[in-house]
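Left out: one protein chain. Kept in place: all the others.
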Amino acid sequence: MSKQTKRQRLAILLETLEPGANVDVPTAQLVAMVGKYLANPADDVVWLTLAVLGAELPVRDDVVALRRRFWLEAPVAVLDAVASAGIRSSIPLRASNRVSRVVSDTVVVDVHHTARTGLATGIQRVVRKTIAEWTKSHEILLVGWNSSLTSLRELSAKEAENALYGTAPHAGSDAVADEILIPWKCDYILPELAVEDSRTSRIAAMAEFSGNRSMLIGFDCVPLTSAETIGAGMGAGFARNLVAAAHFSKIATISEAAASEYSGWRMMLGSAGLTGPQIKSVFLPSDAGSVTDAQLAAARKTLATGDLPLVLCVGSHEPRKNHLAVLTAAEVLWKQGRQFSLAFVGGNAWGAEEFQHRLAVLEEEGRPVKTVHAITDALLWGGYRVARCTVFPSINEGFGLPVAESLAVGTPVVTSGYGSMAEIAVQGGGILVDPRDDEALASGMASALFDDDVNARLRREAAGRSVRTWSDYADDVWDYFFTEA
Amino acid sequence: MPSIEPGDNPQAETPKKLTVTERLKQSEAERARLQREVDSLSDAALSKWLLIAHRESSHVAMTQTVSWRITKPLRQVRLVQRKVVEVGVVQTAQVVVSTLQKRRKSSGK
Partner (left out) sequence: MSLTVEELSESAFARLVAVAPHILGDPARLPDLEARGSGALLSALIEEIRHSRRNDQVWLLSVGLTGSFPLPDQVRSARRALLLADGDLAFIDFLEATFGLATGTESLDVTLEVVHRGVVIDVDFCATHLAHTGIQRVVRQTMSRWHGQRDITLVGWSPHGRSMRRLNALETSRVTEWNTYTEPDAHEPREEPGRAHIVVPFESTVVLPEVPQPNLCNVLASLAEFSGNKVGLIGYDAIPVVSAETVPPAETERFVNYLSIVKHSHLVAGISAAATDDFLGFSHALRAQGLPAVPAVEVSLPIALPDSAREAESAGASTPLILCVGSQEPRKNQDAVLFASELLWREGLDFRVRFIGGGSPWFTQGFDQRIKALTKKGYDVEVWRGVRDEALLASYAEARFSIFPSLHEGYGLPVAESLAMGVPVVTSGYGSTAEIAVGGGCVLIDPRDEMTIVDAMRSLLVDSVRIDQLRSEIAARPSRSWDDYADELWDGLVVPLGAPANV
């Protein structure tokens, strides 16, 4: 690090601690002036000192170690050492002469992953829709992280575009500015899931020490509560995300069910002497999409079989979605001589060997079942409209967009009678079953498919549901974060 | 030759009861014989299954492929049985032939 960089960073630190201070003084004097703030420093000042002088966000151990040094040694000497060497003096001096910028009194929204992905699954959709609404009526600063995930920075124009609209999925490979951002007296919102250890450890330290007020959107705690349904490797990253969340002030969960998962986790924090954040459910909205007549006809052709009434099942083939139960229930009905077709839309398969096997057996036996992996909006929204009913017997969901979407379109849904799915169905339009009971599922499907009275009633109920938009949702989250106590 | 009906027999009174009992005994014996046949078939199926499972024990990579191979003939039988009920024998034969033809084509990959 050059002398100039050291001086620059000290100046920034001083200006932040003492707005309006005269920084046009010799470096040694800068050190003395900053040093005044470091006699018995509060944690937030220690954190800020590390962040500015090291030009990266510190982890907990860094803050605690420096805090102790300030007690044991003369603050000015410690300050000078840190200013010269950066955060970890046992590691060779950083070659970097990065510039850091302290941002204050700003709403900082961390969309690092959303900005660089082409994925459009549940979480990304929620993030994009929400921040797109926020940018319409609020001043927010979209940020991401540097490549080593040690500091925050502003997003490039392309990254911001991708974060908001998903229209530039390779934005992450663009060159980005060297300037790093350090939030101070800000509100920090994490609307997406962060699981990389480098990131979560720094977010945790920031939430615990920096004085910035932190909030997040909570989707679910499945890696904790249904670990057997997901692959190895997710549990630790998610738990460390929760470690950070333990120091946040608020979590807006996407359903009451998700709120109960986070609340259960919060009850466990007492053993570690932590209180945890406020938790409140802010229910997701329901899209109905739209299709042209041509798209509708194409969807029918792709998904349905002949004139048979169609049961549509939307979602990836992973254990938690319970698609084997759908196949079993369908087979029970086909064996009874019932006439209908089944289509799966949505594709990613994980842990689905037995599902693929049973699907192949059914196809070989000539059962009218189709699977479509490459899903377009037209196919999805057309499919919902073409279907006589949809089915979604998931074992554990944070929300269950396919349930809300089906009902928004007006198509009855057969879904699980507990958790977030039951919450969505409370206004009507759904048949609720125990998803762990194949026969109950079959019976529910039969009712929706073949009982005209039931189907008509469900459609009436669905049509009568109140509409909730993304604008409603984004406003409610904002109000919870900023207006409510 | 006159047909012999139970009722025709001049010794109808006592032989009628014996005949019913005999018929019951015969039915029972027949049932027991069929039962033994079914039992020995199940025994054979179980033994075969045990032997194959034992041999496959150390080298099963994709279980369902082995299971598939073993039970394919059984599934075929089941499919044929159902088809026969649905559409009759002749049409079933046609379905079977066309399925086999399809499979021969697709297995050439």
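Labels for the chains are A and B, by order of writing; each one numbers its residues from 1.
What we mean here is this: a contact is a pair of C-beta atoms (placed from the backbone, for glycine too) under 8 Å apart; a residue touches a chain by one contact, two chains touch by 3 or more.
Model, not experiment: these values are computed from the prediction.
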item: Shown chains that the omitted chain touches within the full complex; value: A, B
item: Contact residue for the chain not shown (choose from A:Arg68, A:His170, A:Lys301 or A:Arg460); value: A:Arg68
item: Selected from A:Val103, A:Val332 or A:Val454 as touching the chain missing from the view; value: A:Val332
item: Residues belonging to subunit B that touch the chain removed from view; value: 35-36, 38-47, 49-51, 53-54, 56-58, 60, 63-64, 66-67, 70-71, 74, 78
item: In subunit A, positions touching the absent partner; value: 60-61, 67-68, 71-72, 197, 201, 204, 220-221, 223-228, 232-233, 235-237, 239-240, 242-243, 246, 257-258, 260-273, 324, 328, 331-332, 335, 354, 395-397, 416-420, 434-436, 438-439
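Note that in this section only the chains that are shown with their structure count from here on.
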item: Subunit A and subunit B, separation of their C-alpha mean positions in angstrom; value: 56
